[in-house]
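Everything below concerns the one structure shown next.
Yeah, one chain of the complex is gone here, protein chain that is, but the others are all in their spots.
Presenting chain A:
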Amino acid sequence: MCVGVPAKVIKKKDYTALVDVMGTRMEVGILFVPEVQTGEYVIVHAGQGMSIVDRDFARASINEWEKMAHANVI
């Protein structure tokens, strides 16, 4: 049901934005993420951006997972 797809914001309007989803351009609502900036990624569900993807957290998570993978488990 809520297949959240990441979309890159190309152009922002008032309540909508033009986004790129894996090469396809479309219009999505930004009612719930009004602060989104051009160039940022949003998670889109049912035509509305629901969350802005935080790249710093994404990188930090990857580091954390790598650490976990290399941890010693007896």
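Methods note: a contact is a pair of C-beta atoms (placed from the backbone, for glycine too) under 8 Å apart; a residue touches a chain by one contact, two chains touch by 3 or more; residues count from 1.
The working rule: contacts and distances are computed from a predicted model.
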item: Per UniProt record, name of the chain withheld from view ["Anti-sigma factor antagonist", "Cytochrome C", "Hydrogenase formation protein HypD" or "Amino acid ABC transporter permease"]; value: "Hydrogenase formation protein HypD"
item: Touch residues of chain A, complete complex, unshown partner; value: 1-6, 29, 31-34, 41, 43, 45-48, 50-51, 53-55, 57-62, 64-66, 68-71, 73-74
